[in-house]
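The structure under discussion appears below in the form of structure tokens.
Here the complex is missing one protein chain, while the rest keep their positions.
Chain IDs A and B follow the sequence of writing; residue 1 opens each chain.
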Amino acid sequence: MSQEMFVVNNVWMMVSIFLVFVMHLGFATLETGLTRSKNTVNILFKNSMVPPIGLITYTLWGFSMMYPGESFAGSFFGFSGFGVSLPEGGETSAYNEGYTFWTDFLFQGMFAATAATIVSGAVAERMKLESFMIFSVLFVGLCYPIVGMWKWGGGFLNTLAVPFYDFAGSTIVHSVGGWGALAGILLLGPRIGKYVDGKIKPIPGHSIPLATIGVFILWLGWFGFNGGSVLSADPGAVSRVLVMTSLAAAAGAIGGCIVSLFMFRSSDITMVLNGILAGLVGITAGADQMGVTDSVVIGLIAGALVVFGVVIFDRLKIDDPVGALSVHLLCGIWGTLAVGLFGTLAGVDQLISQLIGVGTVGAFSFIFAFVVWYALKMTMGIRVSRKEEVEGLDIHEHSMHAYPDINGSGFDLSQEQEAIIAEESKVKTTVSS
Amino acid sequence: MSQEMFVVNNVWMMVSIFLVFVMHLGFATLETGLTRSKNTVNILFKNSMVPPIGLITYTLWGFSMMYPGESFAGSFFGFSGFGVSLPEGGETSAYNEGYTFWTDFLFQGMFAATAATIVSGAVAERMKLESFMIFSVLFVGLCYPIVGMWKWGGGFLNTLAVPFYDFAGSTIVHSVGGWGALAGILLLGPRIGKYVDGKIKPIPGHSIPLATIGVFILWLGWFGFNGGSVLSADPGAVSRVLVMTSLAAAAGAIGGCIVSLFMFRSSDITMVLNGILAGLVGITAGADQMGVTDSVVIGLIAGALVVFGVVIFDRLKIDDPVGALSVHLLCGIWGTLAVGLFGTLAGVDQLISQLIGVGTVGAFSFIFAFVVWYALKMTMGIRVSRKEEVEGLDIHEHSMHAYPDINGSGFDLSQEQEAIIAEESKVKTTVSS
Partner (left out) sequence: MSQEMFVVNNVWMMVSIFLVFVMHLGFATLETGLTRSKNTVNILFKNSMVPPIGLITYTLWGFSMMYPGESFAGSFFGFSGFGVSLPEGGETSAYNEGYTFWTDFLFQGMFAATAATIVSGAVAERMKLESFMIFSVLFVGLCYPIVGMWKWGGGFLNTLAVPFYDFAGSTIVHSVGGWGALAGILLLGPRIGKYVDGKIKPIPGHSIPLATIGVFILWLGWFGFNGGSVLSADPGAVSRVLVMTSLAAAAGAIGGCIVSLFMFRSSDITMVLNGILAGLVGITAGADQMGVTDSVVIGLIAGALVVFGVVIFDRLKIDDPVGALSVHLLCGIWGTLAVGLFGTLAGVDQLISQLIGVGTVGAFSFIFAFVVWYALKMTMGIRVSRKEEVEGLDIHEHSMHAYPDINGSGFDLSQEQEAIIAEESKVKTTVSS
């Protein structure tokens, strides 16, 4: 490879890093928008801490567990030592010849944190902050690198007779997050007021603009999530991935729109937004293997699935405030299986391998998360008190409101302060020049 | 061209795709911010559906109509068949040697949807949702590719003795959107309460932060809209385009600020924001032909024009909630004519060609849009009922509020739910662990 090609590959991968990074902003605004304003600071706190936690744990041991190289790597677990440092040969990546070691590390590190971010929204509005933080460290720091290694680090899923295929992580990232979320929700229970007397009470989020901003940013970020997963700037491969990713997102929007229109007789924007995300998650496993029609069909089905998913999870009293299970778990599985049904890899053998991947990753992630949540529940507890939940996590966990002077006691200063000012202005001269 | 150069061109064009994509988020937040909160879900629904509609129609037939190649192309209309697929020769673009077919397709597809997004804001707060959706499909799917072909697909505007010049679409994109908006507004009429007893009543939008976010994002996106329109990563050409684009935007802000300060004796942020957009639209037709002084002058005049435009359209009782006509129609025309007045192409012959382009594209777009709107008005209607308009499109068209717990009956849960909780808490034990 010429030096020029190396540099341009590296530039492309750096752009992909930026795009995957902004997905964290996308998740933060989406989850904030779809939950109530009394819990907004709490969501934002979690989603601001998850990328730092992800990066630091990935630096300390995660990267070394996920990409152990040849130093110590079984089929199920690997580890090549604590910390990261440039390989002896210099700055070239050990795993990808086309760009630097640091680029490789940062791209993978930005990926890692997304799994925990998916969980954040699903357990929102009732989870104790400290418990979520501890879970995040373990989930990003152990669960994700272990299952990631199974496929992307050269583990057993990559060495099946017909290797399991997961291009950018429908299973390895999205369903992992979804399984962690499901385990959490089952142990947490639904929010107060959600299921009352056998009826499902919708609890609308507090800001549709924030949710919409989140989805647009996530779509943007997915260009790097999928486009960067080509692991080079190969023009044919990357541009095709971008087109298929966009078509699946577009079809997901249309699928979600039409199905929700028939089911609810209403133009439900949350189903359009979740439809976009569903299409994106659905195409992620096979974005490099699909054609135009494949991508549109995968997206349409994902968009429909997400609507059914939201309804079914609600019937099962599995309370997921942001629809994370429908988007990331359901469509993560759908997208993974779609690799066996559509595109260049379609076939029974591939479909079986896809089922093996979905099953083993799902079993491990769910059990891992369940054990962690259960241990936390038995020790420090995972759910806030009834009073805290009704009054809001913001004021109890963070001693503040997200919108003090809009939601508060008036347009502006508190009454107390107004009184002080009135008094003060009698005595003092003005401060202003 | 070396393989390396091909790859770097392709990377640049992919970055431009991302930037044009985020313009849809920019339009969504700008239009949402400049309208009332009772119509916020409606705006966001439209702006979330327009990019999917644009991409899918462009895939089905639009791209083939706009860039028909040699298979069937008259001077006014072309078509090379339904669907998109890689050309026989492989992944190279048929029209641009410097990057892949898929990159070309996606860049053009992202452009296509912007025309309808411009209309979305202008007809906001009183347009029926279904009617807008049908209009969008026809406008993005037929009107835009037809006039686009006239210039960029090799049609008659490109084969004039002195070819019409429109670098990145002051006319082909922005004024097309503007004409579609004008036709819609004329048939819709103004919002209730806007013009009362011969007086103009300002109806302020509900969120200046959202509007400001939108303008910054649009400026960002314009780097790809104009920079990508170089259709290569040619360093001299692209970087010059970026500078001229930025200077026009900056000058537009200053023009809008100063003129509105003189006219309204107030520092009106909406005029600064619209001034930035005016400068951007104004430079778009000739961003690759202008020098520093040209760009600043074009931007200053655009910034002034947008203020006059807002005042004049209001005097004419043409009610445009977001100023789309002043920005995209007026400054689209201004920018197109400016190519004949400033920069390397300036001259009488060029100016005449610019007038021909403005006139023919304007006539076709306006008539196309007027016919579609009129047909919709005569059949399903284009305007919501008085009751729906006063109470808000969100609750009537979408059965939801954009900010349920901020605008609603209190800080948090509805009174009904609070009552249920109070009752429930007497009987049951707590759900929390």
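Keep this in mind: a residue touches a chain if its C-beta (ideal position, glycine included) is under 8 Å from a C-beta of that chain, and two chains touch if they have at least 3 such contacts.
This structure is a prediction, so every number in the text was calculated from the model and none was measured.
Colleague: Among the options A:L129, A:I200 or A:A375, which residue touches the chain absent from this view?
Modeller: A:L129
Colleague: Out of B:D268, B:D294 or B:E397, which residue would touch the omitted chain in the full complex?
Modeller: Of all options in B:D268, B:D294 or B:E397, contact with the hidden chain holds for B:D268.
Colleague: Touch as defined at the start, partner being the missing chain; which of B:I17, B:L30, B:A115 or B:L247 qualifies?
Modeller: B:L247
Colleague: Across the whole complex, list the residues on subunit B that are touched by the chain not included here.
Modeller: 2, 4-5, 8-9, 11-12, 15, 19, 36-38, 126, 187-190, 192-193, 196-197, 201, 203-209, 212-213, 215-217, 219-220, 223, 227, 233-236, 238-240, 242-243, 246-247, 249-251, 253-254, 257, 266-269, 272-273, 276, 292, 296, 377, 381-386, 389-390, 392, 403, 406-407
Colleague: To test your reading of the contact rule: which positions on subunit A touch the chain that is missing from view?
Modeller: Those residues of subunit A that touch the unshown chain are 3-4, 6-8, 10-11, 14-15, 17-18, 21-22, 24-25, 28-29, 32, 40-41, 44-45, 47-49, 51-53, 55-56, 59, 83-85, 90-91, 99-103, 105-106, 109, 129, 207, 210, 213, 397-406, 411-413, 417, 420-421, 424-425, 430-433.
Definition applied: only the chains that are shown with their structure count from here on.
Colleague: Can you compute the centre-to-centre distance for subunit A and subunit B, using the mean CA position of each chain? Integer Å is fine.
Modeller: 30
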